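With one protein chain removed, the remaining protein chains of the complex are shown where they sit.
For subunit A:
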Amino acid sequence: MLTLVLAYAVVAVAVPWALGRHRRAMACAAAVLPAATAGWAATRAGRGDLTARLDWAPDLGLTIDFRLDALSVLMLLLVGGVGAVVLCYAGWYFERSERLLVGTLVAFAGAMTGLVLADNLLVLYVFWELTTLSSFVLIGVTRPERAEDRRAATQALLMTTAFGLVMLAGFVLLGQAAGTYRISALVADPPGGAAARTGMVLVLLGAFAKSAQVPLHAWLPAAMVAPTPVSAYLHAAAMVKAGVYLVARLAPAFAGDGVWRPLVIGVGLLSLLAGGVIALRQHDLKRLLAYGTISQLGLLMILLGDGTRTAALAGAALLLAHGLFKAPLFLTVGALEHETGTRRADRLSGAWRRMPVLAVAAAAAVASMIGLPPFLGFVAKEAAVEAFAHGGLDAAVLAGVVAGSALTVAYGIRFLYGAFGGAAAARPRDHWGLDGPVVVLAAAGLAVGVVPGALQKAAGPYAGTLAGDAEYKLALWHGLGLPIALSALAVALGVALFLIAGRTFPVRPVRWRILNAQRDYDGVVEAILAGAHAVTKRVQIGSLPVYLGVIGAMVLVVPGTALAAGLVRGQGPDLAAADLRAWDDPVQPVLAVVVIVCALAALRARRRLSAALLLAGTGYATGGLFVAQGGPDLALTLLVVETLSLIMLVLVLRRLPERYPPRRRRLPGRVATGLVSTCLGGFVAVFLVVAALSRDTRPVGPGNTRLAIAEGAGNVVNMIIVEVRALDTLGEIAVLGVTAMGVVGLVTSGRRRPEPSGGEPEGRSRWLATPGTPPLGGSSVLLEVAARLLGPTILVFSLYLLIAGHGRPGGGFVGGLVAGMAFVLRYLPGGRRELATALPVRPSALIGGGLGLAVATGAAGWAGGEFLHGTVWHAALPLAGEIEVPTSLFFDIGVYLLVLGLVLTILTTLGASLEDEDVPDGSERP
């Protein structure tokens, strides 16, 4: 069965692709698979069930179950049989080769096949939504440029998916209540309780929307803009039956529930009558049929939801009969429209003379629809009357069914009269490609009606699962009795109704205010859009500071309140027992005051440069605090970073105005900002103290010391960075590489590459390698000398830091930063030419090389068992004696190169590239 569903997927793609040039061959080839499905289903009729199972994710309890039982056989006959006929018809109906349409029709047939075979609620849901999606495509595919078509397609999609989601919620409730998502197991042992009952109602809502039951039906008449084969297949024979099918599938489990029958039968009756009445007022033949479909689906709901054996037999017969009469009627309209150019009854006249074969076939289909013997529709209607002929509350249902039948008779005759009636003198000109399918389907309705035994055999096992009169059999003749009398009554009433109200096209206008589902749907859509607009308007106001403020306030409101509440209730740490002290080291308060003063001054600064300098002050003082806390590596790194950041800031600031723009924020805004920030700072501080004092397990950090001893490494921090947490470090340097790319992109994109500047500045005695212009203006011999003399020294020192990182303070990060400083020193007095001379390698090569080396070192670890596995090589060198080379050193070299590349990238972009800007006033626009 899985193969069958997959075959549909293959055919849906392959046939349009291979035979797209020949529209008729394509359509017929596509029809083979649905026909084969129907044939296979026919051979399985009356025989036992087939199951198939695919374990998808068994650990999660997700399996794909399929099951072929009597109900599935019936649906497959309908889906495959009508599908094959409609596909053939499509080959002659369309003038152009509609590849997408044919492919989607096949895909739809596949989804429908999967839906009726699925034995798992979730699998069923997936196929259910697949049919919805294909319906969306099929409604809009031929004329996507027309607003009405797009609207109808969207409406169908929205309605069925919205209620599909409701149904999914119901499935989950049912599945959780039952402990299984297998439909057969669920039906055999239905879950009880409020949750299961809620789930059941939600599932029914989904089924009602799919089967276009009043008041969720508006999408179906709207969908009549679809091409006729689509309407015939999806909106008459197959897709709209999915809801009815689901009701039939679950009826054995839930029909006994107190909610089920009133809900299903009530909605069914409403649809039956309302659909019939509205159909009687249509002059567009397709819309007439659409409302007729709503009406008939209502009847199907009643029969299949009733949960008794006779009703189920009647429902099964009507299920098949409806496909066999409604699809040919749609196809008839399509043929008429194809030949005459209109489907409006008031513009058609005398078509019976022009297309007699079509007229006869359509008349046969209508006869089945209104329940005349010996058609299948009659068999079904007899059984339906029989099922409710027991008095009591059933009598009301019976009255409804008879009234619905009378309406069916009336709009059936109205259809025939409107489509074919009227006077005309024309020669017969039948179009066999279009008439053939109609004849085939109508004849099938007759054939099954004459031999109802076969249907009895097929549907019997399903009906047998329900309680009720075990004797009743589908038959043409049950003798004189109530059913035949009521059938005759319905026909008589219907003819009378037609004569009174159904003969004029179009009918006299009436203002109907009670039932206008389209207006309701539009109203709901309107309300949702308005609601979304209102919410967006209030929530998304587009101001970044406000968003940040909201985030900050949320931090205060949620964890902040929790923290405060905990402290108030006395759940905080015991302050008396805590070793609270003002400082560990006398230098700490001094440095802290510097940090605080600088930070507050940076907050108040009005000039950009002052802010940058104060920021650097904060950074250096923080570095001092790191030293006092016992982190020389950290302090070293921070000091270098601070220096580089300051230079970077200054390089950018020279392109910006000296002062900040004046603050435009008003007083309340400033107060709010200040309040949120202050509270946030306080919150972090309190949290820090509470968290530190609440620690109840030993920290894992010191454990790394033993590891370091084992590795022979002296610097524990560096050992952690390049060995214990090497994978983290790898990720971090990758981030740095990406950052560098981002900086380059932001600064240089959209700009022409500058021409190498010509004429060299001359005449000055220089200490530098190349003549150039200092980027920050001015020139200083002292700086030039320092750069020239100190540069190599700094580079050597950076190498020392890199190698010493194994045992002393240092490492790749700080080494790379220090090396970067050496080049900064060359750049500041000499400009970008000096930089290019000093390092002829492109920074991007350094970044790529560094990252590559780090990854390669990690990959080499696979030799030792795993990625980033580290070993130590021992070697004896002449003069130097024995040395140790840990593999982590190469990793650290990678880090060193990458960080150096990052610094140089920043220099060349923020520094050198900005030199080319002669007009820094921002007037330049892309």
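By our rule, a residue touches a chain if its C-beta (ideal position, glycine included) is under 8 Å from a C-beta of that chain, and two chains touch if they have at least 3 such contacts; residues count from 1.
In this text, contacts and distances are computed from a predicted model.
Undergrad: Identify the UniProt protein name of the omitted chain, choosing among "ABC-2 type transporter transmembrane domain-containing protein", "SWIM-type domain-containing protein", "Na(+)/H(+) antiporter subunit C" or "Cytochrome c oxidase cbb3-type subunit 1".
TA: "Na(+)/H(+) antiporter subunit C"
Undergrad: Considering the whole complex, which of A:R24, A:R53, A:R151 or A:R842 touches the chain not shown?
TA: From the options A:R24, A:R53, A:R151 or A:R842, the contact with the absent chain belongs to A:R151.
Undergrad: Going by the contact rule already stated, which one of A:A188, A:A564 or A:A692 would touch the omitted chain in the full complex?
TA: With A:A188, A:A564 or A:A692 as choices, the missing chain is touched by A:A692.
Undergrad: Looking beyond the chains shown, say which of A:A188, A:L603 or A:A863 touches the absent one.
TA: Reading the full complex, the residue touching the unseen chain is A:L603.
Undergrad: Out of A:P461, A:P632 or A:G791, which residue would touch the omitted chain in the full complex?
TA: Considering all chains, including the one not shown, the answer is A:P632.
Undergrad: Of the residues A:V451, A:I709, A:V796 or A:I883, which one touches the chain left out of the display?
TA: Within the whole complex, the residue contacting the unshown chain is A:I709.
Undergrad: Hey, which of A:T504, A:Q518 or A:Q571 is the one touching the hidden chain?
TA: Missing-chain contact among the listed residues: A:Q518.
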